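Here the complex is missing one protein chain, while the rest keep their positions.
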Amino acid sequence: MILPIFLIFSLLSSTSNAAVQDFCVADLTGPDTPTGYVCKKPAAVTVDDFVFSGLGAGGNTSNIIKAAVTPAFADQFAGVNGLGISLARLDLAVGGVVPMHTHPGGSEVLIVISGAICAGFISSSANKVYFKSLKKGDIMVFPQGLLHFQINAGKTPALAFVSFSSERPGLQILDFALFANDLPSEIVEKTTFLDDAQVKKLKGVLGGTG
Amino acid sequence: MILPIFLIFSLLSSTSNAAVQDFCVADLTGPDTPTGYVCKKPAAVTVDDFVFSGLGAGGNTSNIIKAAVTPAFADQFAGVNGLGISLARLDLAVGGVVPMHTHPGGSEVLIVISGAICAGFISSSANKVYFKSLKKGDIMVFPQGLLHFQINAGKTPALAFVSFSSERPGLQILDFALFANDLPSEIVEKTTFLDDAQVKKLKGVLGGTG
Amino acid sequence: MILPIFLIFSLLSSTSNAAVQDFCVADLTGPDTPTGYVCKKPAAVTVDDFVFSGLGAGGNTSNIIKAAVTPAFADQFAGVNGLGISLARLDLAVGGVVPMHTHPGGSEVLIVISGAICAGFISSSANKVYFKSLKKGDIMVFPQGLLHFQINAGKTPALAFVSFSSERPGLQILDFALFANDLPSEIVEKTTFLDDAQVKKLKGVLGGTG
Amino acid sequence: MILPIFLIFSLLSSTSNAAVQDFCVADLTGPDTPTGYVCKKPAAVTVDDFVFSGLGAGGNTSNIIKAAVTPAFADQFAGVNGLGISLARLDLAVGGVVPMHTHPGGSEVLIVISGAICAGFISSSANKVYFKSLKKGDIMVFPQGLLHFQINAGKTPALAFVSFSSERPGLQILDFALFANDLPSEIVEKTTFLDDAQVKKLKGVLGGTG
Amino acid sequence: MILPIFLIFSLLSSTSNAAVQDFCVADLTGPDTPTGYVCKKPAAVTVDDFVFSGLGAGGNTSNIIKAAVTPAFADQFAGVNGLGISLARLDLAVGGVVPMHTHPGGSEVLIVISGAICAGFISSSANKVYFKSLKKGDIMVFPQGLLHFQINAGKTPALAFVSFSSERPGLQILDFALFANDLPSEIVEKTTFLDDAQVKKLKGVLGGTG
Partner (left out) sequence: MILPIFLIFSLLSSTSNAAVQDFCVADLTGPDTPTGYVCKKPAAVTVDDFVFSGLGAGGNTSNIIKAAVTPAFADQFAGVNGLGISLARLDLAVGGVVPMHTHPGGSEVLIVISGAICAGFISSSANKVYFKSLKKGDIMVFPQGLLHFQINAGKTPALAFVSFSSERPGLQILDFALFANDLPSEIVEKTTFLDDAQVKKLKGVLGGTG
């Protein structure tokens, strides 16, 4: 009895087979395009392309910022390619800080899972600062492209997850952009009004040259 | 006399040659991207890439739903790739029905060419039903992603054409999604509240397992 | 028994009430925005906002072009506002023609319902012409913004429906743009290379001045 | 010394004041548009528009599905309006389930905070099921518009947060769409192939009529 | 001292490496997609991909229109691929004119660097003409897809730069579209109402056949 009915639907079925692009799992070996990686062949896609376990453990916070950011962007989590969303895990040890940075490609929402976090962003229109101390369960949104930061505001480690409105939102950390490359100190100074000693000190710390 | 004038325009002409992507006819042998197939080389494109005759005849409606849907999506009609529009033909024999379904990727407008069709959709906000009996020449819009259906409401075959706001709008037919695959019956029942007998009956009809 | 279960779902239900914008039926009395009209209040929306009967009858073709175009854009069919799709009906009497025109805001797909239509468009890259005679059931796509035309190619009236990838695709008819306004003849001539007599003749026909 | 320098920057400063729309906090009393609510005046915006505490406590799971979904969409969390991102909290008691549903307006990423969740979705192209049991820290993506579900797969309550690629992704719960309104049973049966008894049983449970 | 700190940031650094697509410099030898060329490998990108010197000199205006347009679109200036912006240089000798044309893919803003230019466009809604004589420093915007023109309105050569809201806005020059290809004269006449003699004269001038 299955056969004839199956046949009945066959036309509809072939329709949907042909027409749908439900997802475009990134083929990281293929070319990139302005809107994301080319797609893995649907036949090769499995449920594991849509599941990622890399955020289960925190990054190592035994570092100068006492913080770690672990991304699940399209490059780590191929299933989000083309879908306009991604996540990252944020671990802040006591005293930890995610330094001033921007995401050129997306807005961010942060949710505090444990601990307390002081977070804020600076508007471009009026250079107005919006910051607040967040407790467990609080969420905060950081609009695309604006400078923002997160600081552990408590006496215990803090854990948060952040979501982005892009599968590859980007991350430009201010200090890295200014001091961890070969942009000549003279140019850094002219364009930031920072003192020469300050620039050279931070270039020293972050490995910059020039 | 042609020569000097032609020369006059040559710079403008080379401008337009270089800069324009009027269309991106799908190269179905190439990779897919989040926004559609890669483009056939312009030099290989002919008018036949922009014309499709596959909707001229109706699909076979000698089936259980007494209906047939014939698509002209990017996979059948390469010329619409990247242009955000596609069509399909809908044939409904007497008693025919296009079962409850969604298009995850686009909104739809239906126009009745002959016969009468009862069509409707269900809003997600309030689960409100919008349905009406349509006569020849009537059009109805079905917003993206919402469950909708079409039923022959007359005593003669009905013909309609449907347009989509995407060249690959997708088609998820509810019964196929629930009963025509290997999703375990237990999960289907837990997530739909349908009785076990009902689930197994329809799995039987549609060839599902598990 | 309904009560307790209903209560069970109440939270989910309030979720969907709050979060969804399934549609944005145009409030034509409200302000327009870069992406369409403001929305009618959901409570005031009925199924009649999603159904339009104005394409049931053809326009009057007793005119010089022996053709009529009847639109179902957002201004006529408020339900498509914000959904990226619209329709129009095209009636071509014997000898009828839809003159050279563009849609600045959307791509178009035409389907021939009866009669025969010669249709074509001109690419911008190479000024290459793509045209073909279409018979009943044939469809053709016209990419956004390119000059195109339709001519009755048979000995009977022709009927077609056209879909657009925008709810307000626009319509710029070449002759109207050039000859049906007060653009000075001298400027028309300088920018089109048409002869003065030709320009004045068509301005006379179409009611242009200057 | 401040004065002259301040003056120096004044032109730049007025530039940025004028030109930037960093955010568009929803004015929920104003009209809605196809792309979101009109904006609250920037001068009236405070940090509290960007922070939301409503996800700090779980919803009540003492209901039939033993689950609760608490949204932070634009209607609850005005700060995400126009930013293409939102969150929700998902509480699943032991035996809890989020029934089969879709989000017509966005893709979703789920992260398990505690407990174990069996989650899956069904593709439209091939009606293929992708499902897996997720443990703490695992994330899974559900592409836009596809049917999906979550089930508590453990012996303790489960908690998850879900992010969406839209500030108002919508939520269409299958059973509510089919059985919790006045869509006539006859139509439900014709378009779903469900038995009359099954339809009436669930209409009874969910308060549907017709 | 650099080492340990560097190590501290290493996780953050690998995050940004993985996640960002700051740019997608066109690989003109690769396939094209609906949203632009595939990207050159980031490692092969240099500053010269982001700088273009081709607009430094004017085009040759010793031609019939006494004008030259020099583009810096994605095909000439690979760095703008995917970024939604491009430029062109416009040189108008005395008496020069950029004939009636459209850009199907983008809006344009013109700035007069020297000389005087009479520029205008025609709306599609009401065929209304908006034109004005522009002097040095004036800017004018031409909305996407609408017919527009520029004429040297002074007694000296004029120079302008034009920006587009697309990296490949396209350019359809009316006279080329109508008269510089093999579209049969009969079709041109039927769809433009131009006289046969006029059509043949311009086909002669522009090298058209048919």
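We just call them A, B, C, D and E in the order they show up, numbering each chain from 1.
As a convention for this text, a contact is a pair of C-beta atoms (placed from the backbone, for glycine too) under 8 Å apart; a residue touches a chain by one contact, two chains touch by 3 or more.
All values derive from a computational prediction rather than experimental measurement.
Novice: Touched by the hidden chain, which of the shown chains?
Specialist: Displayed chains contacted by the hidden chain, ordered by label: A, C, D, E.
Novice: Which of E:Gly59, E:Pro99, E:Pro143 or E:Pro157 sits in contact with the chain that's absent?
Specialist: E:Pro143
Novice: Tell me which of C:Gln21, C:Gln150 or C:Gln172 is the one touching the absent chain.
Specialist: Within the whole complex, the residue contacting the unshown chain is C:Gln172.
Novice: Which candidate, C:Thr35, C:Ser114 or C:Ser185, sits in contact with the chain we can't see?
Specialist: C:Thr35
Novice: In the whole complex, not just what's shown, which of A:Tyr37, A:Phe50 or A:Phe131 touches the removed chain?
Specialist: Result: among the candidates, A:Phe131 touches the missing chain.
Novice: Determine and list the chain A residues touching the chain excluded from the picture.
Specialist: Touch with the absent chain occurs at residues 97-100, 102-105, 118, 120, 122, 124-125, 127-129, 131, 143-147, 149, 151, 170-178, 180-183, 187, 190-195, 198, 201-202, 205.
Novice: Given the full complex, what residues of chain C touch the hidden partner chain?
Specialist: So the residues of chain C touching the missing chain come out as 31-35, 38, 59-60, 63-65, 67-71, 73-76, 86, 88, 98, 104-105, 168-173, 176, 180, 204-207.
Novice: In terms of residues, what is the contact footprint of the unshown chain on chain E?
Specialist: 13, 16-17, 19-23, 42, 46-48, 50-53, 55-57, 72, 77, 79-80, 83-87, 106-109, 111, 113, 120-121, 123-127, 130-132, 134-144, 146, 161, 163-165
We adopt the following convention: only the chains that are shown with their structure count from here on.
Novice: Enumerate, in label order, the chains that touch chain A and chain D alike.
Specialist: B
Novice: Could you run down the chains that neighbour chain A and chain E together?
Specialist: Touches both chain A and chain E: B.
Novice: Is it true that over half of the residue numbers where chain B touches chain C are used by both copies, so same, or is it different?
Specialist: On the two sides of the chain C and chain B interface, the residue numbers are mostly the same, over half being shared.
Novice: Could you state the distance in Å from the CA-based centre of chain A to that of chain C?
Specialist: 41
Novice: Counting only residues that touch at least two other chains, what does the list for chain E look like?
Specialist: Where chain E meets two or more other chains at a single residue, that happens at 31, 33, 35, 38, 98, 104-105, 170-173, 176, 180, 205.
Novice: What pattern do the touching chains form: line, ring, star, complete or other?
Specialist: Per interface graph, the chains form some other shape.
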